[in-house]
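Heads up, one of the protein chains got dropped from this complex, but the rest are sitting where they should.
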Amino acid sequence: MDWLVTFLQVVFSGLAAGSVYALIALAMVIIYRTTEVLNFAQGDMAMLCANVGLAFLVTGALPFPLAVAAALAFAALLGACAEFFFLRRAKEPTVLSLIIITLGLEMIVFGFASWKWGGEPRDFPIPLSPADVLVVGGVIMGHLELATIGIAGLIIAALFFFLARSKAGLAMRSTQQNRAAARLMGIRVRRVEMGAWSLAAMIGCIAGLLVGPAATVEPYMMWDPMMKGFAAAVLGGITSLPGAALGGAIIGIVENLFGFYVSTAFKSVVPFAVILLMLAIKPSGLLARHYVKKV
Amino acid sequence: MDMKRSYYKDLRLFDTLPLGLWLCACCLVLAAVPFHVGNYTLYLLGYIAINVIVAVGLNVLVGYTGQISLGHAGFFAIGAYAAVLLVNAGLPIPLALPAAALIAAAFGLLLGLPALRLEGPYLAVITLGFGLTVENIFAKTPAFGGATGPAVPAFTLTLVPGWSREQNLYLLIMLLAGASLLAVRNLMRTRVGRAFVAIRDSDVAAACAGVDLTWYKTLAFAVSAFFTGLAGGLFAFHLGQVDPTTFNLMLSILFLAMVVIGGVGSILGPVLGAVAISLLNLKLKGLQLADFEQIPLFGPSIAGFLGRNFMETGMANIQFIVYGAILVSIMIFEPLGLYGLWVRSKRYWRAWPL
Partner (left out) sequence: MLKQTLKIGALAAALCATALPAGAQQLSGVTDTEIHIAAWSPQTGPAAPWGAVARGTAMLFQMVNDAGGINGRKIVFHSFDDQYNPAKTVAGIKELVEKEPGIFGVASGVGTSSGLAVKDYLMERGIPWVGPAAGSLHWITPPQKALFAMYPLYADEAKLLTRYLVEKEGKKKIAIFYASDEYGENGHRGAVAEMEKLGIKPVAEVPVNQADRDLKSHLLKLKESGADAVLMWVNPTHAVITLKTAAALQFAPQWAVSSTLSDAALMNNISGGLWKNILFASFGELPDANTPEVKKYRDAFSKYAQQGERWGVFFMAGIGFVEPMVEGLKRAGRNLTRENFIKAMETIKDFKGIMGRVSYGPNERQGQREIFLARTDDSGVKVTQLTPWTTVK
């Protein structure tokens, strides 16, 4: 049954990687649903928040939970500023010009982080050691990986309840469905949009804080996760939150299975092959409702 | 600007005679350049011209047909590799370059097929995947030179005897750039061009009016890939070296930025965008702390603050901040890009002093 243990090990590792992709995908979906913008700056915003968290932890000498909270607060502020100063100012936004604005924002954030902290990789010290593992039936599960999967799951559940049950979540959903009608009903749509960006930035921050300890903190740390997260968001349907989570898990698992059983050289390309296959069958993504365009 | 009062006026190659003459004057100036300047300026102009070809080609797809592509670096790479491998295999350069462009166009046709059912973010992801796949395949295959890339043969085409290699290459690039601009302008005046624009404005209505979506959408991808592949082949000879990591996502984004910053849906737009982005790329240099101290009044305190809180070794990254800020400001203040700025200033001066 050795092959089964190995297989499960690969799947578990894929799930851990996929959780990070799922978080980024969630962030992108939240922004896309509320403001119809593909946020290409998501990865680097997360990187900036991870750097800020590291700065609070090491230079500021804050205890770990406080440093995380400070990083999250910074992320919320960053998201709100991004929406207010960059996206809202666009006069007659077309899809392309919004993409270029997010790309410009990404360059600014990247340049700022590289300038402040330099291009060299740094260590992110956390209370968990990489050698802490839990062995279940031959499958070795690192504590950090378990924490990643657990935290991602918690956030997904929390988001679901927030959007389905709370007033703010209701406001978000109605803004997405019909902006004008929501405004007429008394919902402060501009505030909702800013809130969506803040929320997405916070989720991205958590993704960055999970990648940092597993890798190193350097300016390019979130490039690959962000690409995979984007792919996961599209795979699940760019307007569907459960789709984003599912897409992340699928991409993480498929990628790791391919990398282990076939070849690590082309590992990064496999997610796109999967998406191509999937979009050929279902053009609007896994879980999104079929894309209906008014003519 | 000027109202077109007849159908045939709309079809003219140059709107007015002075415009045609300005363009001829530009051509003369560019042709006279090699007599006066050194290699560096020729290299710079060649680099800009190659980017112009790409931008114009991408504009056909993005500006005129309304699709999106984040993977054009893939076509650029295909053009570069194909040109080099064909010349290495013995094909003369005047045949290898068009052949490489046609190979890229064939891949463009392939990439156009998913575009038939997809839009927006979905299409963006597929093209992104295409770009990444091409880069990966070229980097990993020993037949294509692996991580180092194939050896680029020397550019031996002599257009004007007595001119140096760099001058001949410059002339070829300029001729092809001019030909591409003419070709795209011409294309947009024909039925095919009007079909592209119809697809952009509303593909359902276009289909109802009899435009064959399958054919024209894939054709748009193929045409755009053709020009990008041609530029890629020229780039291989221009740089003298082909390295697979040059054709990455950042390059695709740069191409897209050229088109959007310049102004989609016109010929002048991508040219302006290509010039602007190429110059930003090659000319933007990092600053030193000493430069900050030059600022009157607050200089030394700013320099002190920066020195204490920012890594001096990372100061070169200011160029990214500047680059990003330029992109964002152009998009926010003038959504139509540099071409929009151009049209607005023309309008202002035409009506001056009203």
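Chains here go by letter, A and B, matching the order in which they are written, and residues are numbered from 1 within each.
One rule holds for everything that comes next: a contact is a pair of C-beta atoms (placed from the backbone, for glycine too) under 8 Å apart; a residue touches a chain by one contact, two chains touch by 3 or more.
The model shown is predicted, which means the values in this text are computed figures rather than measured ones.
Which of B:Leu28, B:Leu116 or B:Ala179 touches the hidden chain is settled by the complete complex: it is B:Leu28.
With the whole complex as reference, residues 17-18, 21-22, 24-25, 28-29, 32, 35-40, 43-44, 47, 136, 139-140, 146-149, 239-241, 243, 245-246, 281-282, 285-286, 307, 311-314, 316-317, 319-320 of chain B touch the missing chain. Mapped onto chain A, the interface with the missing chain covers residues 6, 9-10, 13-14, 16-17, 114, 118-123, 125, 129-131, 133, 140, 142, 144-145, 211, 214-216, 218-221, 223-225, 227, 252, 255-260, 264-265, 267-268.
Everything below uses one rule, namely that only the chains that are shown with their structure count from here on.
Separating the CA-averaged centres of chain A and chain B is a span of 31 Å. Taken together, the chain B residues at the contact with chain A in this complex read 62, 68, 114, 117-122, 124-126, 128-130, 132-133, 136, 140, 202, 204-205, 249, 253, 256-257, 260-261, 264, 309-311, 313-315, 317-328, 331-332, 335.
Those residues of chain A that touch chain B in the shared complex are 32, 38, 86, 89-97, 99-101, 103-112, 114-119, 227, 230-231, 233-234, 238, 265-266, 268-269, 271-273, 275-276, 279-280, 283-285, 291, 293, 295.
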